[in-house]
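Heads up, one of the protein chains got dropped from this complex, but the rest are sitting where they should.
For chain A:
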Amino acid sequence: MSLLSVQNLSVQIGSVQILRDVSLEMAPGQVLGLVGESGSGKSMTALAIMRLLAEGMQASGSIVLQGEVLDTLSERQMCMRRGRNVGMVFQEPMTALNPLHTIGDQVAETVRLHTKTGRRAALVRAREVLDRVGLEHIGLNRFPHELSGGQRQRVVIACAIALAPKLLIADEPTTALDVTTQGEILELLRRLVREDGMGLILITHDLAVVAEMADEIAVMQTGRVVERGSVDDVLLRPQHDYTRALLAASVHQPVRQVRLESETVLQVRDVRRSYPGARRLIGRAPPVQAVRGISFDLKRGENLGLVGESGSGKSTLARALLGLEPVQSGEIRLGEYLMDADASRALRRRIGVVFQDPFGSFDPRWTVERLVAEPFHLLDNPPPRRAAVEEVLVSVGMKASDADRHIHAFSGGQRQRIAIARALIIRPDIILLDEAVSALDVQVRAQILDLLAELSAKYEVSYLFISHDLSVVRAITDRVMVMQLGQIVESGETEQVFTAPQADYTRQLLAATPRLPEGVAN
């Protein structure tokens, strides 16, 4: 008997179709990977199965869970099923937990809502569940803010499996997490599925994650399931063009001309930066050492990668390189001049930056023309603004007329192109790319990487590519540095570091990174 059977599920808002005839089939104990780019309807499918659609959306089609038809149940009856028969894990562990309640209470809440259990018994049950998800050493009376991202996600999973549901829906459960934490969470999900015979719908944009986790894959595009089948079939013998395009984009390597130049544009020597510790009742906690003695060189036209997990100090280093914050010791040299927090405009114009979030990087009230031309502030005699903006927009693949529009008119990928245009407009020696493609879909990411490779050759600009995503760094860089706890633990030629890692930490990172099977998209 199948665990879940979805037939011809369609959802529309007014006259706009969001899902069209989505059909899915799952057996108990199976892992179904639901993949697609943003806006393809993956999350909407999950919400429709849970009957959690926002007001004003009409759903049609049938959803059968364990032989019970869900779509005719009343809201009240549906409430009884949610949490008990179907559990759900969301992407952002920061917001999925109530910051005012202890984790014990939040897990116990699920138990108490659905069973006639007293508070004490429910807390006992919560303890058992938290032990199962690997939080044995964490007390029930802890609050979400006292836990790390990975631990929080474990609590969210504990809430979802507290009543041993037969189906668990995980919507991008590891996207917000570091690669080693991601590996642990995926391992946990795998174990829970095996032990409980639970069905798991894993929603993700990352094909490599699906390749390691799922039995079956459903590929979604613009509200339809375009391809469905076993992991091997879909990944190695894709039938649909869209699936092929996705796979090609995931393993895409931009064509780059590697030039050997000797001029050093950036020289970092033994840079240290610490923050004062948290205020205590009397005095302060000991200072936090964010960057502890980092040295490296960047040559003209070179692409250098800086890899590290959150808390490794890479953002702190980035802010110091940009001259936004002072360093305590060591020096950062651009050419022959020292960069620091009160560097001159002449020095600052040598380095540009592209940030991660394509939605937060632009003042919503400015036109693209003003936004892109903002670095002109660094020039003594800026060229005519309009012409320069149009030229640089065209060089990043946008239209000259886009200069008149506001930023909300553009998609994430287009915004990232505009961000690159803004960094490029004053022709810096170095562009610092801080997780610049992490928030993008794979196909858009491939395009942006191509663009970066092209621009690097054309303008002889060096990139410092900061990322936690190893596959991206591998695709675009010549050399890579691995950073852990404020120090560089390994550095070398990119291919060499990836194929023959020396440091333990690098090996851990590489082992934890999900990989597509050999032979994809060839």
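One rule holds in what follows: a residue touches a chain if its C-beta (ideal position, glycine included) is under 8 Å from a C-beta of that chain, and two chains touch if they have at least 3 such contacts; residues count from 1.
Assume contacts and distances are computed from a predicted model.
**Q** Can you pick, from "glycine dehydrogenase (aminomethyl-transferring)", "Peptide/nickel transport system permease protein", "NADH-quinone oxidoreductase subunit D" or "Ornithine carbamoyltransferase", the UniProt protein name of the chain not displayed?
**A** "Peptide/nickel transport system permease protein"
**Q** Check the options A:34, A:126 or A:353 and report the residue that touches the missing chain.
**A** Candidates A:34, A:126 or A:353; residue touching the omitted chain: A:353.
**Q** Check the options A:104, A:149 or A:375 and report the residue that touches the missing chain.
**A** If we include the chain that is not displayed, A:375 is the one touching it.
**Q** Of the residues A:76, A:120, A:145 or A:365, I need the one that contacts the missing chain.
**A** Once the missing chain is taken into account, the touching residue is A:365.
**Q** Write the list of chain A residues that the hidden chain touches.
**A** The list for chain A reads 322-324, 345, 348-349, 351-353, 355-357, 360-365, 374-378, 419, 422.
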